[in-house]
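Removed from the display is one protein chain of the complex; every other protein chain stays in position.
So that you can tell them apart, the chains are marked A and B in the order they are listed, and the count of residues begins at 1 in each.
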Amino acid sequence: MKNRHRETVTALLFASPWLIGFCLFLLYPLMASLYYSFCDYSVLHPPVWVGTENYRDLFHDEVFWITLKNTGLFAALALPMGMFVAISLALMLNAKIKGMTIYRTLFYVPSLVPGASLAMLGLWVFNGQHGVLNAVLDPLLNAFPKFLHLVFHVPLHHIEPPGWMSDPTWSKPALVILGIWGAGNSMVIYLAGLQDVPQALYEAAELDGAGWWAKTRHVTLPMLSPVILFNMIMGIIGTLQVFTLPYIMFPGGTPARSTYFYTMYLYDNAFVYLKMGYACAMGWIMFLIILALTFTALKVSEKRVHYSGG
Amino acid sequence: MRSRDFTLPLLALGLLLVIIASERVTSPKSEPGPVHIAYWEKWTGFEGDAMQEVVNAFNKKQNRIYVDLLTVSNIQNKTLLAVAGGNPPDVAGLFGPNMAQYADDNAVIPLDDYCREYGIDASHYVPIYFDLGYYHNHIYSLPSTPASTALHYNKKMFADAHLDPEKPPKTIEEMDAMAEKITTFDAQHRLDLSGFMPAEPGWWNWGWGYVFGGRLWDGDKTITAADPGNIRAMEWVQSYSKKYGAAELQTFRSGFGNFSSPQNAFLSSKVAMELQGVWMYNFIDQYAPQLEKPTLNWAAVPFPHPANRPDLADTTFADEDILVIPRGAKHPKEAFAFIAYVQSQEGMELLCLGQKKHSPLAQVSEDFYRKHPNPYIRLFADMPKGKNVLSPPKLAIWPEYQAELSNAFDEIALLKATPEEALKHVQERMQPKMDEYLERLRLRNQKEGRVP
Partner (left out) sequence: MAAAALKSKHQDPNRQKNPLVLHIALALLSFVFTFPLIWMLLTSVKPLEETMSTNIVWIPSKILLHNYYDAFVYHSDKLGYIPFLVYGRNTLLVCALVVAGTVCSNAVVAYAFARLRWPGRELAFSITLATMMIPFPVLMVPIYALFKNFGWVGTFRPLWVPAWFGSAFNIFLLRQFFRTIPFELSEAARLDGCSEWQIFRQVILPLSKPALAVVALFSFMGTWNDFLGPMIYLVDQKTFTLGLGLQAYQSQHGGTPWNLLMAASAMVMLPIILLFFFAQKQFIQGIAVTGLKG
């Protein structure tokens, strides 16, 4: 009994930096913001209690719903895309060939480009008229009609590549594509996960006559599933809070609010409209959404994720 | 094992040294001598240099106060956080439309007493530029540099379209007709040149209603987004989308380079007519010498008015950058001494000449105009004195209102909504917000025992 007690004291001593840090830098601000979310608060004057008015207003605030929808759509696009790219890259980079160090570095480095620089670059790449992407896409899109025109004399109709920056339908995909450049971070984590897959499993699969795809499908992916889960949860948290790229590339969420995301609206409310109470209410709702999604992800994955250890 | 345990104390010692070093780098040194006041300003480049010159002149003129100018990006947010944190600069150079918000929130101090002391009053200024800092019977800000707008047009593009370069449009209808003549398409039916685009440069998308006699609020408690003048303006905006194609206009616009580059739509002679401010000259001078030489190929004239509203002639948007003293500033008295110097004819002309703008003061020396490189500077100086001078509403919820109006403009220009629908929608959203804001302001003031 006494030993137990001593171990608890020791443990608490070990954990004390975090316990203090948690209370000071997380719990206190979190509780403060919870309180503010029930207040009229502009940062500059003491908060005034208004009850649930902020939450009720949010429910009727159409921009709130628009940003929520945009964010959800973006996450639904960006998350699977990002995971697919990162896993594919990791699989390729796990092969043992010469010069792999260089390839790994090359794929990782773009995720180190500061967000603001990446956004500036995005403006160039996606420019509807003079952008690099459309300069490549235009001939590709029109190759087939041209072929039809030349061979079967079908009347030539020029296909316009999308106006990435100006067309509400294409602005979100533009962001998704840009985000893929940052896939390096999760790629590294997948790569690390791949190093952990026991070689014996592959050998056994080969004995069963499994090809590359079968090995990937039945050995690699199941063994990688805990890492996939980890990255997925991190991805949910990250994509739902997307901010820097759209904030710089599409000020105000133009065109027609198609790129107005939740965190941007939250930021505008907090620091432009000075409605800090309202912003805190938004923050709390986001917190609860993320919590719920993470919990769901964990529950759903419980049976599918394969843990090799204990 | 024993010896290895030295690593920890050594590490701690090293860290201690680093921390001490860091404190030495960051802690301000207190020197005897003049009072140092911190002045945050948003400008960089030649505009920043002009302000630095004024600061230097002030520092040299007397030895009681020394102004430290610091260029701060994202100045509204930073000032806001600094005031909230109780650590603000002594003087902050904000944007005009920030003032109402900051005044309502008690974030800036009223300057009435100081103004009285230095003999600064309304008569010192062109009325609008004083008015922009005057709110609820108090002076909250004084101008640093002013702005006004005019129609800028490209004479060469006029000539190329067989229009008389010396006869700019007087009415909106004339302008639309001329725009049509200038506009050309390429082989793939994409816009090549444009006469005029309501969405370019996009800085006054919220303000077109004013040009048609609309109002955005009644000056008190009522939002008037769906005012007939505003609806008419947006119908005019939409007529361009219908005439040239919404998607074509958008694609064409998205091809323009950075505003501050030779690829700017106006500077690269892509768009012939544009509403622009007094600053445009600087960019022409820097990026488009072909518009100045060998002959002056651009001109600025008052923006056209609707044909049936001659009373709306000479409409101009006036705005200004402002100087404020944040609440909690450590040396408000000294701060104002500096602000007062900027308001003097000497300081103001030095600043405005450096930034190549006009002066907001009622008294301007002939020398100022003689030295000024902008050939149309008198137009920019005179238009704000007229009766059709317009400015963003002094409303604390203006940033949000403006965002709503910009979004409505987008929807109208993309043909996603009729002008009436879009503006009614803005009205329906903003009026409750206005009511709620006023109610909350009342509660706040009640709690703090403040009389607005």
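One rule holds in what follows: a residue touches a chain if its C-beta (ideal position, glycine included) is under 8 Å from a C-beta of that chain, and two chains touch if they have at least 3 such contacts.
This is a predicted model, so every value here is computed, not measured.
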{"item": "Hidden partner chain, touching residue among B:S123, B:S260, B:S365 or B:Q446", "value": "B:S260"}
{"item": "Where the missing chain touches chain B, by residue", "value": "1, 4-5, 8, 11, 15, 18-19, 21-23, 25-28, 42-45, 47, 52, 70-71, 73-74, 78, 81-82, 84-87, 255-263, 268, 283, 286"}
{"item": "Absent chain, residues of chain A that touch it", "value": "4, 7-8, 10-12, 14-15, 17-18, 20-22, 24-26, 28-30, 32-33, 36, 43, 89, 92-99, 101-110, 112-118, 121, 124, 129-130, 132, 135, 181, 184, 188-189, 191-193, 195-196, 199-200, 202-204, 206-207, 215, 226-227, 229-230, 237, 241, 263, 266-267, 270, 276, 279-280, 283-284, 286-287, 290-291, 294, 298, 305, 307-309"}
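We adopt the following convention: only the chains that are shown with their structure count from here on.
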{"item": "Chain A and chain B: spacing of chain centres that average the CA atoms, whole Å", "value": "35"}
{"item": "Touching residues (chain side chain B, partner chain A) in the complex", "value": "76-77, 80-81, 83-84, 101-102, 105-107, 188, 247, 250-255, 327, 397, 399-400, 403, 406-407, 410-411, 414, 416, 429, 436, 440, 443-444, 447-448"}
{"item": "Chain A residues within the chain B interface of the complex", "value": "40, 42-46, 48, 50, 57, 62, 127-130, 158, 160, 163, 165-168, 252, 254-257, 268, 271-274"}
